[in-house]
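Note that this is a trimmed complex: some chains were dropped, and none of the rest were shifted.
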Amino acid sequence: MSAIEVRHIYKVFGQNEAQAMKMLLAGAPKSEVLERTGCNVGVHDVSLSIESGEIFCIMGLSGSGKSTLVRHFNRLIEPSSGEILVGGKDVLKLDDAALNKMRRNDMSMVFQNFGLLPHKTVIDNVCYGLTVRGEKGDGVVQNARRWIDRVGLKGYEAKYPDELSGGMRQRVGLARALAVDASILLMDEAFSALDPLIRGDMQGLLLELQISLKKTIVFITHDIDEALRIGQRIAILRDGRLVQAGTPGEILDHPVEDYVRRFVEKRVDLAAKPH
Amino acid sequence: MNGIFLDLSVADEVNSAVMGFVQAHGEFFLAIAHFLLTWMLVPLERALLATPAWVALPAIALLAWHATRRIGVVVVLTVGLYLIGSFGLWDKLMQTVALMIVATLLTLAIGLPLGIWMSGSERLRNVLQPVLDVMQTLPTFVYLVPVLMLFGLGKVPALLATVVYALPPLVRLTDLGIRQVDASVVEAAQSFGTTRMQRLFSVQLPLARPSIMAGMNQAVMMALAMVVIASMIGARGLGEDVLAGINNMDMGRGLQGGLAIVILAVVIDRITQAYGVGKRQRELGAKKS
Amino acid sequence: APQCGSDKPLRFAGITWESGQFYTSLIRTILESGYGCKTEVVNGSTAATETALVSGDLQLWVEQWNRTDIIKKGVEGGKIKLVGDLLADGGATEGFFVPDYVVNGDAKRGIEASAPDLRTVADMPKYKELFADDEELGKGRFLNCPTGWDCEKINNQKFKAYKLDSSYTNFRAGTGSALDAAVSSAVERGKPVLFYYWSPASLMGKYKFVQIKEPDYNQKCWETIKDPRAKEVCPSATPNSRLTVGMSTALIQSDPEVVSLIEKVQVKPETINASIARMAGEKKVPADVVTKEFLKANPAVWSAWVTPAAAAKLTEALK
């Protein structure tokens, strides 16, 4: 069974949602919708399914709708239209309690902009997902400490987010998401602010989690090498639409269009550059 | 007067309506007043009056120390209170304090939830906004005379007037503070399955704290600005001296009473604000001084 | 040169109670219509307008009870003088009151007399349960004058003189309007209430009250009662007060005609109480309407106050 399945998701931001949707259904491109209605198209008719236990990478140009799409999975954003199934259940039909239950136990998310709680220390931030769930006591703190160590922030437990560097903040977000031990991890450019050493280490961590604990990981990245290294499947978005989804091999060998090829070429290009 | 206006006047109708209402429902309201008095105001006042000053003063100083951790502040506050005692106003101070404590607690108990509720509903805000305007600008005495006829002279209408006047800034600033909380932080909290209550208590209220504390401060100020009005309808306390001063142009006496009120305001404000400051701010502050 | 008749208006203090408004309106009407003066009223709280009178900002303060330090100092300092005797029959009275139904019952409203034997202040302790004070259990509530008024201080002394401390709380209403509201609300509901009051006053015209007898006036005891610092106090009723007009000395010097009018103005208590009862009744009638009617109905009364020339003009104006 798919861990996550979405069908024909549309998301339009702005006041004239109805009009924009009409234009989209009539086949207008994102830029025209923006110009005519002032509405931003976030996601445009995306359907995909993510299998349980896989690392699914999402790539695409900046602004192509990756973050917006992922936010639908835990319903931080309501789609303009479409269906979302998580573990076979229709997320859009969940009431508040059921939605919260799912968010607590089945999914956790690392945000592109970190989303740390500025009034809590690093350790309280990392504990957050657990305390929200009602867990208490030493176990929680120890668990949090373990993850803080694991992401290399030992010694910073009592600091506040504004005392940390960008990459350190990102790692707090990472530790927070990992600490809840959910079966699905949504990671929105979760390594973008990390240096190559820590980044490699974290990639290893993800692979390990996936292999030993069978976690489903949705991973947004701009680094094709990273996607190739850890992704079992890769989806490529463009202007809110899904252009291609497949294994790294498929993508590399049979890019469906020029856009995809250029994504892949870039890598070859860099690797081939002499120094 | 001016050509375009109709000639309306509701004065007479209002007058007889009020009188009629008083005759019809007076008993009921008196019972409420009686309840508030015997269970809250009078016992608290008794207790405060029974506490000797040499117990109360150090107790307040300790509280101030616990709240602020700054010896300078503690000294100033204690000297201020001692001064009130030396003006011969200690007993009246206690009477006022009793009223203020009950009024502030009531204001908090009503204002915070209302502000929180308002922050979540555009519609409620549109409805409440003018009501709050009315509460702040309708001259106290306009509604106080009917209230007084219902509840009788004394502490109860004073309490009501104080709460009515002190409520709006707290509600408004709570609402403002919560609405200003960064949406991306709330979103992140949501993603962990935060319930409405958890969101409120672990994200929104802490982050709205500066605004809410400003609202608290204004509520306390408003409440203390009502002390004189309270005395105008028979509540005992510091206001009496001010009134007496006003009524015979005894500026000195009025000033003493007024100063006592100000000192009380500063004491309450400093202590509540200190408790309201976040853990982190406090650590920073403590290290600085 | 007299100010009356010039372009500069005579500035009156706006009085906050009905009888004062009646007198003010009466004098203003006569001065405007009879003497061709310009007048204007400046409203304000009593303390504010009294201060303004003493400092020369205002020139006339009608229905002056001569109770506050402001006025006393003004008179001492020669800034103002108190002129006239506005109320006939010896002046204003004051004392302790209860509504009539408390003593005599009110058959129409079905109220039984709850204190049929309440006659003198000596009877008061017996009825302390009747006037119970919620805020001070076990005592009765006596509604004193508003805080800071002269009568409040006098009552404080009387409390000692009549030994009421143990049975009653000396409850100060804070303001005149609060006292009025408390009394009328009790009366409207037929509840017992014990209070200090005075006449002329609108409530006196509006409701029926019974005065509680105090020991007779006694000059020496009155001195002890008047002095808030006196330790030894002996009982005495309050003597009647002369109601006057506070006039700035400058005006007295420049306008003898106005002074001589004001010296003569005098109205009977019944007239006053009837007029102000209308002003404060269910339908509030403005003071100028009431005074016009009074002037129209009683030419004999006022023609004795004014010069013949003024009388003629006034009669003309009233038509």
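A few comments on the model shown:
Chains: A, B and C, in written order; residue numbering restarts at 1 for each.
The rule is short, and it goes like this: a residue touches a chain if its C-beta (ideal position, glycine included) is under 8 Å from a C-beta of that chain, and two chains touch if they have at least 3 such contacts.
Worth saying up front: this structure is predicted, and the values here are computed from it rather than measured.
If you count every protein chain in this structure file, you get A x2, B x2, C x1.
Rule of thumb we're sticking to: only the chains that are shown with their structure count from here on.
Between the chains B-C lie more C-beta contact pairs than between any other two chains. In terms of the distance between Cα centroids, chain B is separated most widely from A. With centres taken as mean C-alpha coordinates, the chain found closest to the middle of all protein C-alpha atoms is B. Averaged C-alpha coordinates put the centre of chain B at 36 Å from the centre of chain C.
Look at where the CA atoms of chain A average out and do the same for chain B: the two points lie 48 Å apart. Inter-chain spacing, taken between the CA centroids of chain A and chain C, is 82 Å. In chain B, there is no position where the chain touches two or more neighbouring chains simultaneously. Across the complex, chain C is touched by residues 11-12, 15-16, 19, 22-23, 26, 33-34, 37-38, 41-42, 141, 144-145, 148-150, 152-155, 231-235, 239-240, 243-250 of chain B. Taken together, the chain B residues at the contact with chain A in this complex read 182, 184-185, 187-196, 198, 202-203, 206-207, 278, 280. Against chain B, in their complex, chain C makes its touches with residues 45-47, 50-51, 68-70, 134-135, 137, 143, 146-150, 152, 171-175, 177-179, 181-182, 184-185, 188-189, 282-284.
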